[in-house]
Structures are given as C-alpha cells and as structure tokens.
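For reference, the structure is listed below as structure tokens.
In this view, the complex is presented without one of its protein chains, the others remaining in place.
Right after this comes chain A.
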Amino acid sequence: MYSGYSRRMSTRHVLLGLLAAGPTHGYDLKQQHDARFPQARPLAYGQVYTTLQRLVRDGLAAVEGTDSDGGPERTLYRSTDEGSGELARWAEEITAPAPFVTNEIFAKVVVSILVAAAGTRTAPEGRKPDAAAHLRAQRAAHMERMRELTALKTAPGADLSTVLSADYALAHLDADVRWMTTTSARIDTLTAEVNAI
C-alpha cells in the first residue's frame, strides 16, 4: 500500500518528540505514534524497543524506572537534555527539497516508454509495457486511494492527526497525478523523440 510518505521518517526523532511530553512506556509510544501518524506504517514493537535502547546508549534517553501496574513489569523512558537538544536540532533542520525521481511510478513509466520505442523499431513478439495504459491504471489506483483519504478526513469527528496526515498524503498523491496527467499528454511526443534517437 502507498503510505503517502516518500521519504523515511526518523523513528528516533519521532520517539524523542513523543518522550518530550514526559516519561512513557514503549507500548504507549507505539500507540501514540500510530495515532499521530495514521497514514504511516504502524511501528513494530521490536522497532520501538531497539530504537529506545539505541537512544539510551547514545545518551539521548534514559530509563526512568519500572512499574508493573499489576501486570508485567514495564520500563519507563524519558528524554535527556541531550535528547531535547538533538530533537530541536533535527526539527529546525531544513529538509532538502529533493524530487522523488527514484520513485517506482516514475521508473516504470520511463522504462515503458523506452521499451515501447524499442518495440516499434525491432517489433519483437510478446507483451510490451504500454506506458499510456499503465498511466491510466496507475491514475485510477491513485484516485481510489485519494477517495479513501478524502472520506477519512471529511468523516464527522475526524481528529487533527487524521486530517493533517490525510492532507499530506493527498497533496503528494495529487502531485503524482499531475505528473501522470502531463506525462500522458506528452507521451506521444516522448515516444517519437526516443524513436528518433
């Protein structure tokens, strides 16, 4: 499934950010993460604990104590001063506005155009990727996901996390759709140009 995020989120920093609210268990961190980033892949518990251990090792977090609350014993983690400093540094750092040209959609379309162009020269038998048909089908898949996200964010009582993450995913899917629309319109020209090489 398309998550809407083209770049990896830094789990370290997101967990540090959640710890800023006060000492928390790994289990609660996972729950909070999944609630705050509803369009992202849910965190695995294992990943939460490994990340916490690394944060402790690097002095960015510390063990606050344990409690059992009647159930199994659970470790409470807190952020350290270095952790808060690292979080501020990360949050203020401007992310390079890199275009996602390593994206799979982009690669498939370009390859389809190249193969289609080669095909018209050498006419090999068999299945050839059809870039125009592929773009139509991919657009339909994008639109389907955009309809789901729109329904999600306009549902009565949708919370802010849901609205923000749906907005983010929608804007990125929309960018893909725009590119696909432009590429569809260009495709005949592109194919002709490749043929002329």
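FYI, a contact is a pair of C-beta atoms (placed from the backbone, for glycine too) under 8 Å apart; a residue touches a chain by one contact, two chains touch by 3 or more; residues count from 1.
Keep in mind that, in the parts below, contacts and distances are computed from a predicted model.
Participant: Missing chain, UniProt name, options "succinate dehydrogenase", "ABC transporter ATP-binding protein", "sn-glycerol-3-phosphate transport system permease protein UgpE" or "Methane monooxygenase/ammonia monooxygenase subunit A": which is it?
Facilitator: For the chain not displayed, UniProt's protein name is "ABC transporter ATP-binding protein".
Participant: Among the options A:Leu60, A:Leu87 or A:Leu173, which residue touches the chain absent from this view?
Facilitator: Here the residue in touch with the unshown chain is A:Leu173.
Participant: Among A:Met146, A:Leu164 or A:Ile187, which one is in touch with the chain left out?
Facilitator: That would be A:Met146, which touches the missing chain.
Participant: What is the set of chain A residues that contact the non-displayed chain in the whole complex?
Facilitator: 136, 139-140, 142-143, 146-147, 149-150, 154, 170-171, 173-174, 177-178, 181, 185
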